[in-house]
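Worksheet for the structure shown next.
All protein chains but one are shown at their positions in the complex.
Naming follows writing order (A and B), and every chain is counted from residue 1.
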Amino acid sequence: MRKLQGWKDIPIGTAIIEAGSSVKYLTGEWRNARPEHNKDKCTNCLLCWIYCPDGAIIVEDSQVTGINYDYCKGCGICAAECPPKVKAITMVKNQN
Amino acid sequence: MAINLKELAKKEELFTPGHRLCAGCGTAVLMRQVMLAVEGPVVISMATSCPFVSTATYPYTSWKVPWIHSAFENAPATISGVEAAYKALRKKGKVTQDIKFISMAGDGGTYDIGFQALSGAIERGHRFLHICYNNEAYMNTGIQRSGATPLGAHTTTSPAGKLIPGKREFRKDLTAIIAAHDAPYVAQTTPFHWRDLMTKVQKALAVDGPSFINVLTSCHRGWRSDIKNDMQILRLAVDTCYWPLYEVENGKWKLNYKVRNKLPVIEWIKPQGRFAHLLKEENQPIVAKIQQKIDENWEKLLAKCSAD
Partner (left out) sequence: MARLAALTGNNAAAEAIRQIKPDVFAAYPITPQTELAEEVAQFVADGILDTEYIPVESEHSSMSVCIGASLAGARAMTATASCGLAYMWELLPTTASLRSPVVMVVVNRAFNAPLNIHCSHDDSMGARDSGWVQLYSENAQEMYDNLIQAVKIAEDETIRLPVMVCMDGFIISHAVERLLLLEDEKVKNFLGEFKPVHSLLEVNNPVTIGACALPDYYTEHKKQHSEALRRSLDKIMEVANEYAKISGRSYSLFESYQLADAEYGIVIVNSAAGVTRTVVDKLRKEGVKAGLLKIRVYRPFPAAQIVQALKNLKVVAVLERTDSFGGVGSPVFTDISAAFMEAQTKEKPLMVNYIYGLGGRDVGLKDIGKVYANLQVINQKGKIEKSFAYLQARE
């Protein structure tokens, strides 16, 4: 359980002073289908990356190296937008 | 500058994961693209909306840039104040960096309740970009009609019933209305057309004055569509000429994507459950009316774009 702060401890005026703190809020458990990435098929066009609503496609040195399951909500857009001739991402149902 | 995904992927994401927008939210795709397109410091003012409640829930924020929300109908007015402070403090030497300003609102906060604040801020000439994440209804409160909701669409306040087949009015053409303000840069796009969208964000932010981008963005909850197909539905919006990609730069209209094989509007209608009733035989006259309006608007747009 996270510790809730008291009124004297919170910054004034509703401010959140830790930029990008939502990374501590994991949304991966929302998923009811899991994208699986096949590196061998992938052409690294990065369409999956630019269409991902959750920034959950991991790109290192211009290569897709995996999926960040901490945040991936399983929407399936990455698999749908992977070009038809490539199809490097498949959705596996009922798997978190 | 040209948008290159491999280069972009090296940038820091200023819109971070862990936000609570729905799985497959088109607006989340748009937010990421906007924040990847941005170069240099920006301050954002956001209207009450899905992305507000989902990206800034105390103590979590998905923003790595200064960001403010104060109400639903005032995002452009609020950013006017921030920009005015910037001008005043810069003149006094208290701020030294170049900073850009963005206000963002949904179609409710842009077309309807926020229209006055937007129109006023543009008329006053503040240097800011307003981005409308337009999913054609008030999705945050549970899919009620807006001034952006198209003819025939089912929403919870323009329901398709036994007597009335969904919304009875056409949407208003807000992009043209803002263009009529003579803002130096006005455009419309979608996040499916990521290169177009990001180029437009960069162009808009480079302008010395107000700019506006109307982004059609999917909402599978409101559109009653298959989540994974939402980007394709946005492609169909453009390919049917329902939502042409164009820009108006210093009064000059330009088509950014010339649709060669214009698809019938039914292709845009079919994958969306909000239009399901329009597939019935008795509602074909409505489909014809929608098609006619699209055709007329497309011709008008072509004329404006070629006239210049």
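Worth pointing out:
One rule holds in what follows: contacts are C-beta pairs under 8 Å (C-beta built on N, C-alpha and C of every residue); 3 or more make two chains touch, one makes a residue touch a chain.
Nothing here was measured: the structure is a model prediction, and the numbers come from that model.
Remark: the omitted chain is touched by one listed residue; of B:4, B:70 or B:250 this is B:70. Listed here are the chain A residues that touch the chain not shown: 4-8, 10-17, 19. Although one chain is not displayed, chain B still touches it through residues 41-43, 45, 52-53, 56-59, 61, 63-71, 73-74, 77-89, 91-92, 94-95, 97, 99, 116-117, 119-121, 123-124.
In this text, only the chains that are shown with their structure count from here on.
Inter-chain spacing, taken between the CA centroids of chain A and chain B, is 23 Å.
Those residues of chain A whose C-beta lies close enough to touch chain B in the complex are 5, 10, 14, 16, 18-27, 30-31, 44-47, 49-56, 59, 62, 68, 70-71, 73-77, 79-81, 91. Residue ranges of chain B in contact with chain A, taken from their complex: 5-6, 8-10, 13-26, 28-29, 32-33, 36, 55-56, 58-65, 191-192, 194, 227-232.
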